[in-house]
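Excerpt of the complex: some chains, original placement.
Which chain is which? They are A, B and C, in the order written, and residues in each are numbered from 1.
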Amino acid sequence: MPKLSEWLRPTRVAYAHCDLPCGVYDPAQARIEAESVKAIQQKYQDAEGQKKPSESVEDFKARCLTIKEERADLVKHHLWVLWTDYFKPEHLEAHPDLHDTFWKATKAAGDAKKSQDPSQGQELLDLIKEIDSIFWETKK
Amino acid sequence: MPKLSEWLRPTRVAYAHCDLPCGVYDPAQARIEAESVKAIQQKYQDAEGQKKPSESVEDFKARCLTIKEERADLVKHHLWVLWTDYFKPEHLEAHPDLHDTFWKATKAAGDAKKSQDPSQGQELLDLIKEIDSIFWETKK
Amino acid sequence: MPKLSEWLRPTRVAYAHCDLPCGVYDPAQARIEAESVKAIQQKYQDAEGQKKPSESVEDFKARCLTIKEERADLVKHHLWVLWTDYFKPEHLEAHPDLHDTFWKATKAAGDAKKSQDPSQGQELLDLIKEIDSIFWETKK
């Protein structure tokens, strides 16, 4: 769950001084997709209770995997965009772990495709939260 | 700018009890893309000051249009998903303008492709904010 | 099966007076994808008889689900485009059920992902036919 302080940033849009294309970056995009990943892992564990009457448990699980694959890809994509497009050399100086944190987070997104365990999804969310903290630190 | 109260929702993930696929919905996805749309419209107006030395003003403007086209499409997509997948008949009863608000907002996203005026982008953001209010109302 | 009268429209292209981007709309795009959805549901029911010798029944069914997911998404997409881009306020006045019909049809496309029953696919096709009737009514 995002910390209260994360959402207490009335100036967030005003801070977005970056270049075209969009100039608007927000780790929330990666986080929302990662929340989907974890939610799918949870539902997979309770397939019997979560599936619709119109589908079998096997079908439901197969759909979980297909959809998780896509969501995890979107997590990766949003993180990669942040890493390459938003972060600048001066940020790296202030946050020497920047590269490693992104590497771990995108690898965790890849691992999420191979894991049906919600605690794995939570680890992914924790790594995204680290990135989110660095991101908003650079906005100050 | 999102109202402070919009971000003061520590329980937001806990509220997401919807069906697979993801069960996680958030109007922030549409909003972030719409912020990009408006930022591009602003940069278009100041093309001379915003372009890189390595590109001409004409090139910069052409790129603004191409990228805005995509971002506006993403706004539409995220709104359509919310409308069809998240909202249920009981929400419509409580918010009889639901369909119309979404229709206007997605049409405004389409208009954004044809307008380089940031005030148009602001109208789009205002409509998304209306949707955001309804959305979080239903989560209470 | 589309009614004969649906195809008896020699003037269909001439009627397309809408704005760029394309100015050409046709509910046939949604219908063709929905026919695929129903055909996949039918083949799923006869997996043993439909699968290739080079794949197992389980594999065939898993592929049915993956492909149906995509086709159903395309149905949604084509319907959303019609709803937002083609239909105008004057059409809504003449067809007050417009929003609801699109909402039901796109929701039925979503349900198609969770159902392997061809009668569900038929319901989706019936809803698209309603939209098709309204569409051609507005072209008169």
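Observations
Assume contacts are C-beta pairs under 8 Å (C-beta built on N, C-alpha and C of every residue); 3 or more make two chains touch, one makes a residue touch a chain.
From a predicted model like this one, the values you see are computed outputs, not experimental measurements.
Here 3 copies are displayed; the structure file describes the full homo-oligomeric complex as 6 copies.
The rule we apply is simple: only the chains that are shown with their structure count from here on.
Centroid to centroid, with C-alpha atoms defining each point, chain A and chain B lie 19 Å apart. Centre-to-centre, using mean CA coordinates, chain A is 33 Å away from chain C.
Annotation: 26 Å between the Cα-based centres of chain B and chain C. Listed for chain C are residues 113-114, each touching two or more other chains. Chain C makes touch with chain B in their complex at residues 19, 21, 76, 80, 83-85, 99-100, 103, 106-107, 110, 113-114.
The residues of chain C lying in touch with chain A in their complex are 58, 61-62, 65-66, 69, 111, 113-117, 120. On the chain A side of its complex with chain B, the touching residues are 1-2, 4, 7-14, 16, 19-24, 26, 28-29, 32, 35-36, 39-40, 43, 50, 52, 60, 63-64, 67, 71.
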